[in-house]
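Before anything else, here's the structure in question.
Missing here is one protein chain; the remaining ones are kept as they sit in the complex.
This part shows chain A:
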Amino acid sequence: MASEQQLSAIKGAKVLMVGAGGIGCELLKTLALSGFKDVHIIDMDTIEVSNLNRQFLFRQSHVGQSKAKVARDAVLKFRPHISITPYHANVKDPEFNVDFFKQFNVVLNGLDNLDARRHVNRLCLAAGVPLVESGTTGFLGQVTVHVKGKTECYECQPKPAPKTYPVCTITSTPSKFVHCIVWAKDLLFAKLFGDKNQENDLNVRASDASSSSQQTEDVFERKNDEDIEQYGRRIFDHVFGYNIELALSNEDTWKNRNRPRPIYSKDAIPVEPVGQNGNQAKNLAAGNPLSVSAMASLGLKNPQDLWSLKENSAVFLEALKLFFSKREKEIGNLTFDKDDQLAVEFVTAAANIRASSFGIPLHSLFEAKGIAGNIVHAVATTNAIIAGLIVIEAIKVLQNDITNYRMTYCLEHPSRKMLLMPVEPFEPNKSCYVCSETPLTLEINTHRSKLKDLVDKIVKAKLGMNLPLIMHGSSLLYEVGDDLEEDEVANYAANLEKVLSELPSPVMGGTILTVEDLQQELKCSINVKHRDEFDEEKEPDGMVLSGWTQPLAVEKNGKGSTDNGASTSRVSEATSVVTEDDDELQIIPTQIGKKRKLSDISSAASSEVSSFSNDAKIKRKAEEADDNNDLVMLDGGSSENSKKKREQ
């Protein structure tokens, strides 16, 4: 039970929860039971069937509705007299600015992606609100506490970038199944069903060897009167047959590699139409387009089965046909979505056919979907445990009980008898650009000042940057450098002349800009505050930058500072971050289905969990936190007992 002090801290607290998913549902429940009275919750997602195995506040009938809102209603049923304010919105929306964050006593993250985590971290730092951060993958989980100036911030340690693959590995020399998935999803699927104007390396590869790029454009385009069946076979033969033949003609490539085998549709599958058993007719096209399925019309049931080359070829042709016959309107606008059954079928089949070409083991649809959708493993129990630990830390934070803050790791295999391992938080990394200095605040008229003014008067004059790069979220507003393409240079030149609020990614009050100089390895955040009028005499720039005391304090070495070296090396090798339900090109490099060890996790781009098994500092910290629990015997009867005493 909570003590009186704890209870009063809980009752008076105003809490912001970010995320109403796996951790969020558990967290909202535990907060409500623990006596919290005022909880705000932000989540942009809607409920999906695959959430229901762990997000227990949701039911089948809620599929498609806002997670934040349904979670609120579900919790009010058992604790009707508390206030829960839901926002069905993206935490990165401008309404959730620093002032919004300032109203809370603590922020609790139950997020699924790095971008949002970093965003919330920065807002918490800017607003001076403590953050309790969390993550889970399978049986592993962690809870960390971030209080400005007291503990390290979420970004004190560099996070590894999402895994990417060299283009030539994907287009020409795949050696792992994941390469085939990336090819099928990001090249072939995008080429056939996505935006035709998008750059696509499938194009490049094909045009390298053929006479003109115009001709290859035609290859993927379905001719007006072309039979769907024929078109499918033509695409099949082009990408799995012709293109492989072309690649084979480049002898150098194959000197130290196994030569791939071209596959033509007539060999993989006889020209007889597939699924003759009248199954095709069974296809229920009515209603939801996402229910159209090549597997269903071919009579394939179990998504965990491994399909033969013939079955994969049949699925490939059938899926292509279904896209053109049942979902023609979407063609040209489709992006891969792991919840789009037909898209998953097409990508699985295409990846498997390519894998057979290159002698790579095939995978089931279930496995392929996991890789293509970058699906993070998730179970209810870990989320429940982590949510409990978040609340325990949140209560300490509310009581300002700094000495007892802990980062806690939930392990799959016990370490020093512990399944739940508390570790004292680290001190802020002095060279962390995000939290080491007070974030800058820039007051500016966003409707009148141009990007050019900001670059000249602030970024160059005040921050002393030579080759600045200015970002708003993930979109680049401005960049200088001699390796830029002509069109980029033109684009940035055009941006310079625009007023801030009319930029492609508009800069307004509440916007946080990231300004970076790659050459100087300096990067910082600027909180933009809109202000209409400036005093011409006292504020001749027409804008005011505050929080920056030394105008040219540039660290030549950036990360080279060794004040906090131990912890830097700790997490840089250990931390990794994740994305549950995130369709970006981030691929789990470990094989699905195999049990992953902690040490593997550290290299997996998908993990939410910091691995620390090899890390001496954490172990030492853990030991410090461990009080002396030794049993002391009154009479050391046996010799074993007296030995124990001596050991102490």
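Following the convention adopted for this analysis, a residue touches a chain if its C-beta (ideal position, glycine included) is under 8 Å from a C-beta of that chain, and two chains touch if they have at least 3 such contacts; residues count from 1.
Criterion: contacts and distances are computed from a predicted model.
Participant: Quick one: find the hidden chain's UniProt protein name among "Protein Mo25", "Translation initiation factor eIF2B subunit gamma", "Protein cornichon" or "Ubiquitin-like 1-activating enzyme E1A".
Facilitator: Answer from the record: the omitted chain is "Ubiquitin-like 1-activating enzyme E1A".
Participant: Any idea which of A:52, A:246, A:461 or A:480 touches the chain not displayed?
Facilitator: A:52
Participant: Of A:176, A:406 or A:472, which residue touches the hidden chain?
Facilitator: Of all options in A:176, A:406 or A:472, contact with the hidden chain holds for A:406.
Participant: Out of A:89, A:380 or A:544, which residue would touch the omitted chain in the full complex?
Facilitator: Once the missing chain is taken into account, the touching residue is A:380.
Participant: Can you say which of A:414, A:504 or A:540 touches the chain missing from this structure?
Facilitator: Of the candidates A:414, A:504 or A:540, A:414 is in touch with the missing chain.
Participant: Even though one chain is hidden, which residues of chain A still touch it in the full complex?
Facilitator: Answer for chain A: residues 1-2, 26, 29-30, 32-34, 49-50, 52-54, 56, 59-60, 75, 77-80, 138-139, 301-304, 366, 370, 375-385, 387-389, 391-392, 395, 406, 408, 410, 412-414, 417-422, 592-593, 595, 625-627, 629-635, 637-638, 641, 644 touch the chain left out.
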